[in-house]
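The other protein chains are all here in position, but one chain of the complex has been omitted.
This part shows chain A:
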(Lines give C-alpha, C1' and ligand atoms only; values in the text may rest on other atoms or scores of the structure.)
Protein backbone atom coordinates (compact mmCIF):
# COMPACT_ATOMS: atom_id res chain seq x y z
CA UNK A 1 0.00 0.00 0.00
CA UNK A 2 1.11 3.52 -0.65
CA UNK A 3 -0.42 6.56 1.01
CA UNK A 4 -1.65 8.91 -1.69
CA UNK A 5 -0.85 12.02 0.30
CA UNK A 6 0.77 12.90 3.63
CA UNK A 7 0.16 16.27 5.25
CA UNK A 8 2.96 17.33 7.58
CA UNK A 9 2.75 20.26 9.97
CA UNK A 10 5.71 22.62 10.46
CA UNK A 11 5.78 25.30 13.15
CA UNK A 12 8.12 28.29 13.30
CA UNK A 13 9.53 28.69 16.81
CA UNK A 14 12.38 30.44 18.60
CA UNK A 15 15.52 28.46 17.74
CA UNK A 16 16.38 25.80 20.26
CA UNK A 17 19.83 27.28 20.86
CA UNK A 18 18.56 30.77 21.71
CA UNK A 19 18.56 31.85 25.33
CA UNK A 20 14.95 32.80 25.99
CA UNK A 21 14.27 36.23 27.43
CA UNK A 22 10.94 37.12 29.01
CA UNK A 23 9.54 40.57 28.24
CA UNK A 24 9.90 42.87 31.27
CA UNK A 25 6.11 43.33 31.55
CA UNK A 26 5.62 39.55 31.79
CA UNK A 27 3.31 39.49 28.75
CA UNK A 28 5.33 36.90 26.87
CA UNK A 29 8.67 35.90 25.41
CA UNK A 30 10.74 38.55 23.68
CA UNK A 31 10.93 37.55 20.01
CA UNK A 32 12.38 40.72 18.53
CA UNK A 33 15.61 40.03 16.64
CA UNK A 34 15.60 36.47 17.87
CA UNK A 35 16.62 33.63 15.57
CA UNK A 36 13.64 31.50 14.57
CA UNK A 37 13.74 27.96 13.16
CA UNK A 38 11.54 24.99 12.44
CA UNK A 39 10.38 23.23 15.60
CA UNK A 40 12.74 20.23 15.99
CA UNK A 41 9.86 17.75 16.40
CA UNK A 42 8.36 19.08 13.16
CA UNK A 43 11.70 18.38 11.45
CA UNK A 44 11.36 14.78 12.57
CA UNK A 45 7.84 14.72 11.12
CA UNK A 46 9.09 16.07 7.78
CA UNK A 47 11.94 13.57 7.73
CA UNK A 48 9.57 10.67 8.38
CA UNK A 49 7.17 11.82 5.68
CA UNK A 50 9.97 12.20 3.15
CA UNK A 51 11.31 8.75 4.05
CA UNK A 52 7.86 7.27 3.44
CA UNK A 53 7.92 8.81 0.01
CA UNK A 54 11.46 7.62 -0.70
CA UNK A 55 10.47 4.08 0.27
CA UNK A 56 7.53 4.26 -2.12
CA UNK A 57 5.06 4.23 0.78
CA UNK A 58 3.70 7.70 0.09
CA UNK A 59 3.16 9.49 -3.18
CA UNK A 60 3.03 13.13 -2.17
CA UNK A 61 4.22 15.06 0.88
CA UNK A 62 2.55 18.40 1.56
CA UNK A 63 4.04 20.64 4.25
CA UNK A 64 1.74 23.07 6.02
CA UNK A 65 2.44 25.97 8.34
CA UNK A 66 0.30 28.57 10.07
CA UNK A 67 1.65 32.02 10.81
CA UNK A 68 2.83 35.37 9.47
CA UNK A 69 4.72 35.95 6.22
CA UNK A 70 8.04 34.92 7.81
CA UNK A 71 6.72 31.36 8.08
CA UNK A 72 7.58 31.06 4.40
CA UNK A 73 11.16 30.28 5.57
CA UNK A 74 9.84 27.33 7.54
CA UNK A 75 7.92 25.99 4.55
CA UNK A 76 10.98 26.39 2.36
CA UNK A 77 13.05 24.40 4.81
CA UNK A 78 10.50 21.59 4.60
CA UNK A 79 10.54 21.77 0.80
CA UNK A 80 14.35 21.67 0.81
CA UNK A 81 14.20 18.54 2.96
CA UNK A 82 12.03 16.89 0.36
CA UNK A 83 8.36 17.88 0.73
CA UNK A 84 6.68 18.28 -2.67
CA UNK A 85 4.67 21.42 -2.06
CA UNK A 86 3.63 23.78 0.68
CA UNK A 87 0.53 25.35 2.17
CA UNK A 88 0.97 28.54 4.13
CA UNK A 89 -2.08 29.54 6.15
CA UNK A 90 -1.42 33.21 6.73
CA UNK A 91 -2.33 34.31 10.22
CA UNK A 92 -0.78 37.11 12.25
CA UNK A 93 -2.10 36.15 15.67
CA UNK A 94 -0.81 33.42 17.95
CA UNK A 95 -3.15 30.44 17.90
CA UNK A 96 -3.78 28.03 20.70
CA UNK A 97 -3.84 24.27 20.00
CA UNK A 98 -7.59 23.98 19.51
CA UNK A 99 -7.56 26.71 16.87
CA UNK A 100 -4.50 25.15 15.20
CA UNK A 101 -6.32 21.79 15.11
CA UNK A 102 -9.37 23.42 13.53
CA UNK A 103 -7.25 25.08 10.85
CA UNK A 104 -5.63 21.72 10.13
CA UNK A 105 -9.05 20.10 10.03
CA UNK A 106 -10.20 22.58 7.38
CA UNK A 107 -7.07 21.94 5.28
CA UNK A 108 -7.43 18.18 5.71
CA UNK A 109 -10.96 18.38 4.34
CA UNK A 110 -9.63 20.22 1.31
CA UNK A 111 -6.51 18.11 0.72
CA UNK A 112 -7.83 14.69 1.82
CA UNK A 113 -4.49 13.27 2.97
CA UNK A 114 -4.34 9.67 4.20
CA UNK A 115 -2.08 10.63 7.09
CA UNK A 116 -1.30 13.79 9.02
CA UNK A 117 2.15 13.69 10.60
CA UNK A 118 3.02 16.24 13.29
CA UNK A 119 5.66 16.80 15.91
CA UNK A 120 4.52 15.59 19.34
CA UNK A 121 4.81 19.15 20.62
CA UNK A 122 6.46 22.47 19.86
CA UNK A 123 9.40 23.63 21.91
CA UNK A 124 7.94 27.09 22.49
CA UNK A 125 4.69 26.42 24.37
CA UNK A 126 5.21 22.66 24.89
CA UNK A 127 1.45 22.15 24.66
CA UNK A 128 1.47 18.65 23.17
CA UNK A 129 -2.23 18.88 22.24
CA UNK A 130 -2.65 19.61 18.54
CA UNK A 131 -2.30 16.07 17.21
CA UNK A 132 -4.69 14.64 19.74
CA UNK A 133 -7.28 17.38 19.22
CA UNK A 134 -7.03 17.06 15.44
CA UNK A 135 -7.65 13.31 15.61
CA UNK A 136 -10.67 14.01 17.80
CA UNK A 137 -12.08 16.63 15.44
CA UNK A 138 -11.57 14.39 12.40
CA UNK A 139 -12.65 11.28 14.28
CA UNK A 140 -9.50 9.55 12.99
CA UNK A 141 -7.32 7.07 14.87
CA UNK A 142 -4.23 8.57 16.44
CA UNK A 143 -0.71 7.33 17.16
CA UNK A 144 1.24 9.70 19.35
CA UNK A 145 4.89 9.82 20.54
CA UNK A 146 6.07 7.56 17.74
CA UNK A 147 9.49 5.97 17.84
CA UNK A 148 8.83 3.75 14.81
CA UNK A 149 6.47 3.81 11.88
CA UNK A 150 5.83 0.96 9.48
CA UNK A 151 3.26 0.49 6.77
CA UNK A 152 1.80 -3.02 6.78
CA UNK A 153 -0.93 -4.18 4.45
CA UNK A 154 -3.56 -1.51 4.69
CA UNK A 155 -2.62 -0.26 8.12
CA UNK A 156 0.00 1.82 9.88
CA UNK A 157 1.96 -0.11 12.47
CA UNK A 158 3.28 2.35 15.01
CA UNK A 159 5.52 1.98 18.03
CA UNK A 160 4.85 4.50 20.78
CA UNK A 161 7.03 5.52 23.67
CA UNK A 162 4.81 5.22 26.72
CA UNK A 163 5.66 5.36 30.42
CA UNK A 164 5.90 1.60 30.83
CA UNK A 165 7.97 0.96 27.70
CA UNK A 166 6.97 0.59 24.08
CA UNK A 167 3.43 0.09 22.83
CA UNK A 168 2.72 -1.17 19.31
CA UNK A 169 -0.56 -0.33 17.61
CA UNK A 170 -2.11 -0.98 14.23
CA UNK A 171 -3.99 2.06 12.94
CA UNK A 172 -6.38 2.03 10.03
CA UNK A 173 -5.96 4.92 7.62
CA UNK A 174 -6.52 7.83 7.51
CA UNK A 175 -4.78 8.58 10.78
CA UNK A 176 -3.01 11.30 12.76
CA UNK A 177 0.55 10.60 13.91
CA UNK A 178 2.83 12.59 16.20
CA UNK A 179 6.58 12.10 16.32
CA UNK A 180 8.89 11.66 19.29
CA UNK A 181 12.59 12.38 19.43
CA UNK A 182 13.89 8.92 18.58
CA UNK A 183 11.82 8.30 15.46
CA UNK A 184 14.60 9.41 13.11
CA UNK A 185 17.46 11.83 12.66
CA UNK A 186 16.46 14.62 10.28
CA UNK A 187 18.69 15.15 7.25
CA UNK A 188 20.49 18.27 6.14
CA UNK A 189 18.87 19.87 3.14
CA UNK A 190 21.55 19.51 0.46
CA UNK A 191 22.55 22.58 -1.53
CA UNK A 192 20.88 21.45 -4.77
CA UNK A 193 17.71 20.75 -2.81
CA UNK A 194 17.78 24.19 -1.19
CA UNK A 195 17.78 25.65 -4.69
CA UNK A 196 15.11 23.27 -5.98
CA UNK A 197 12.86 24.22 -3.06
CA UNK A 198 12.52 27.66 -4.59
CA UNK A 199 10.74 26.20 -7.57
CA UNK A 200 8.24 24.12 -5.61
CA UNK A 201 4.72 25.54 -5.32
CA UNK A 202 3.48 27.10 -2.10
CA UNK A 203 -0.17 28.03 -1.75
CA UNK A 204 -0.99 30.92 0.58
CA UNK A 205 -4.40 30.85 2.22
CA UNK A 206 -5.57 33.71 4.46
CA UNK A 207 -6.84 32.09 7.64
CA UNK A 208 -10.15 33.94 7.28
CA UNK A 209 -10.83 32.07 4.02
CA UNK A 210 -11.01 28.78 5.88
CA UNK A 211 -14.05 29.91 7.91
CA UNK A 212 -12.62 28.48 11.11
CA UNK A 213 -13.24 29.82 14.62
CA UNK A 214 -9.80 30.78 15.88
CA UNK A 215 -11.01 32.79 18.87
CA UNK A 216 -8.77 32.43 21.88
CA UNK A 217 -10.25 30.69 24.90
CA UNK A 218 -7.28 31.15 27.18
CA UNK A 219 -5.91 34.26 28.89
CA UNK A 220 -2.20 34.39 29.55
CA UNK A 221 -1.93 36.02 32.96
CA UNK A 222 1.82 36.25 33.27
CA UNK A 223 5.03 34.74 31.90
CA UNK A 224 7.94 34.55 34.32
CA UNK A 225 11.55 33.51 34.14
CA UNK A 226 12.40 30.39 36.08
CA UNK A 227 14.17 31.27 39.34
CA UNK A 228 17.93 31.68 38.98
CA UNK A 229 19.95 28.84 40.40
CA UNK A 230 21.61 29.75 43.69
CA UNK A 231 25.26 28.90 44.20
CA UNK A 232 25.94 25.89 46.43
CA UNK A 233 28.22 25.55 49.44
CA UNK A 234 30.91 23.12 50.51
CA UNK A 235 30.86 21.04 53.66
CA UNK A 236 33.86 19.70 55.55
CA UNK A 237 32.42 16.44 56.86
CA UNK A 238 29.51 14.03 56.69
CA UNK A 239 28.37 15.20 60.11
CA UNK A 240 28.15 18.78 58.89
CA UNK A 241 26.20 17.68 55.82
CA UNK A 242 23.68 15.76 57.91
CA UNK A 243 23.37 18.70 60.27
CA UNK A 244 22.67 21.10 57.39
CA UNK A 245 20.17 18.76 55.79
CA UNK A 246 18.35 18.45 59.11
CA UNK A 247 18.51 21.94 60.48
CA UNK A 248 19.02 24.28 57.52
CA UNK A 249 17.23 22.54 54.63
CA UNK A 250 14.83 20.69 56.90
CA UNK A 251 14.64 17.76 54.48
CA UNK A 252 15.55 14.94 56.86
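Here are some notes:
Heads up, the rule we're going with is that a contact is a pair of C-beta atoms (placed from the backbone, for glycine too) under 8 Å apart; a residue touches a chain by one contact, two chains touch by 3 or more; residues count from 1.
Everything that follows uses one rule, which is that contacts and distances are computed from a predicted model.
Missing chain, UniProt name from the options "small monomeric GTPase", "short-chain 2-methylacyl-CoA dehydrogenase", "Aladin seven-bladed propeller domain-containing protein" or "CKLF like MARVEL transmembrane domain containing 6": "short-chain 2-methylacyl-CoA dehydrogenase". In the complete assembly, the contact with the undisplayed chain comes from A:195, out of A:195, A:220 or A:241. Only one of A:42, A:57 or A:80 touches the chain withheld from this view, namely A:80.
Residues 37, 73, 76-77, 80, 188-196, 198 of chain A touch the missing chain (whole complex, contact as defined above).
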